[in-house]
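One structure coming up, written as structure tokens, with questions to follow.
All protein chains of the complex are present and in place, except for one that has been dropped.
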Amino acid sequence: MASTIGFVHLLVLGSALFVTGLAGFLARRNLILMFLATEVMFQGIVVTAVAFGRYHGQLSGQAFALFLLIVAAVEAALGLGLVVLMFRRSGSLDAEAWRTMREE
Amino acid sequence: MIASSLIFYVLAALGALSVYCLMPSAGYRLTRGRRALGTILGAAALAGLIVWLIGLRQVKALMPADEPLVGPFFYLFAAVAIASAVRVVVHPRPVYSALYFVLTVLAVAGVLLLAGGEFLAIVLIIIYAGAIMVTYVFVIMLAQQAHSGDLAGSASYDVRTRPAFVPLLLGFLLLAALGGPLSSRANWPKPESPASVNAAPALAKPLIEDQGAASDAAGPVMTAAPQGNGPDTDAPAPGSIESIGEELMHRHVLAIELAGVLLLVAIVGAVALARRRVEPADLLVGPIPDPRSPAPGKEAAHG
Partner (left out) sequence: MSDSLIILAIPGCALAAAMLIALLGPRLLRGQSHWVAIAGVAGAVAAAAHLLYDAVPGLGEGGRIAGTLYRWFSGDGFTARIGYLYDHLAAIMLVTVTGVSLCVVLYSRGYMKGHRGYPRFFTYICLFVFSMCTLVLADNFLLLYLGWEAVGLCSYLLIGFYYERPTASAAARKAFVVNRVGDFGFGLGVLMIWLTFGTLDYGQVFAQVPGASAGALTAIALLLLCGAVGKSAQLPLHVWLPDAMEGPSPVSALIHAATMVTAGVYMVARSMPIFAHAPGVLAVVAIIGAATALFAATIALVNNDLKRVLAYSTISQLGYMFLGLGAGAAGAAVFHLFTHAFFKALLFLGAGVVMHAMADVLDIRRMSGLARRLPITAVAFFAACLALSGIPGTAGFFSKDQILAAAFTSPGLGRLGPALGWVGLVTAGLTAFYTFRLFMRVFAGPDVLPEETHGHVHKPSPWMWLVLVALAIPSIGAGYVGGWLLHTLGLAGLAEAHAEPHWLLWTSGVVAVGSAFLAVLLYGPARDWTLATRVDQTAFYDFVSNKYFIDELYDAVFVRPARALGRLCTMIDDRVIDNLLLGVTWAPRGIGRGLRAVQRGSLGAYAMIFAFGAVLLMAVLWLLT
């Protein structure tokens, strides 16, 4: 039976992707992978945005998704640039190695 | 309805358990048996989720209901997207993670294609799979030593993640909080009346003038979408380049400008970062030892 694919289907897909990314972000120690996990979260958000847009019959959802893409690209460019710098400094991509961010 | 929510919670818990098993966590060694268990649990959760989704009644279709293949394709893409996303976050080798992420992007693009976002789907593939992932892969290559087939050459922070229990517990809770209420129809937001928003040509012009005309010309969104693709109507389909362009240029001009500024800032920032030299004084003397790894020196030598 070909059931209708509705709002909830897309939302559940989006949430699943988002949560997967979140778990990865929290669990992984590799800085690059943490970034990658945020990209997965972005995918979830893109799906959700489009779903809401469709649900309300608007194109704003898709426009929002496009802006998300832009932000993701910017984040990737700058974040990865910083990661490379950090790697050159310490020779490691371990997020746990960066403990200098605290007040002594 | 309560039962439906319960099923979702169970499925979410199964999924979380599966990812927990698959995660190369610091607490245990990732054995073959554990991996198999995780895979089986994950497959079961995914299958259960799809069945659960099929069983859900919907008031309003977001995808063309009269096309027989739309349903199967959606479930296929959804399953691939979730599965590959899980692989992204659990794979011990970053390069593979990146490649799985490309798969995730492709699957999401497929879903978007079905949901009427043709332009967005293409852009997603071009920008994510094409541009962003290339950057990722470059950086991974730059920061990673080439290694042979086994995991012996991998860095300690890839082989051993943080303890995965709390992250997955949080993930499960979030998923339950997000998805649980969805199974109750009472929690769905009210869709806006199609009059104000649905048809793309209406959006291109001031809303107030065209409200009457738009409500006459276009029916509900979902029926309008396939019609828009036909050659006999001059109204562009929602999701086509034309309609998206009109949407962006008419309703989100300021955001577009800001996005342009943001990109410019990113370019300048990236150039500034790239030109930055690491002074010898800034170098940390070797990698900082991980208090949790038993023999930091040995592993750091590989990284």
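To keep things simple, chains are lettered A and B as they appear, and every chain counts its residues starting from 1.
Heads up, the rule we're going with is that contacts are C-beta pairs under 8 Å (C-beta built on N, C-alpha and C of every residue); 3 or more make two chains touch, one makes a residue touch a chain.
The structure presented is a predicted model; accordingly, all values stated were derived computationally and were not measured.
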Only one of A:8, A:22 or A:36 touches the unshown chain, namely A:22
Please pick, from B:72, B:181, B:245 or B:260, the residue that touches the omitted chain in the full complex.
B:181
Hidden partner sits against subunit B at residues 162, 166-167, 170, 173-174, 177-178, 180-181, 187
The missing chain sits against subunit A at residues 22, 25-26, 29, 34, 95-96, 98-103
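FYI, only the chains that are shown with their structure count from here on.
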How many Å are there between the centre of subunit A and the centre of subunit B, using C-alpha atoms for each centre?
7
For the complex, give me every residue of subunit A touching subunit B.
1-13, 15-30, 32-33, 35-37, 39-40, 43, 46-47, 50-51, 54-60, 62-63, 65-67, 69-74, 76-78, 80-85, 87-97, 99
Subunit A contact footprint on subunit B (complex, rising order)
15-16, 19, 23, 25, 49, 53-56, 58-63, 65, 68, 70-72, 74, 78, 81-82, 85-86, 88-90, 94, 97-98, 101, 104-105, 108, 111-112, 114-117, 119-120, 123-124, 127-128, 131-132, 135-136, 139-140, 142-143, 155-158, 160-162, 164, 166-168, 170-172, 174-175, 178-179, 182-183, 188-189, 191-192, 194, 197-198, 200, 203, 220-221, 238-239, 243-244, 247-248, 251-252, 255, 259, 262-263, 265-267, 269-270, 273-274, 276, 278, 282-284, 286-288, 290, 292, 300, 303
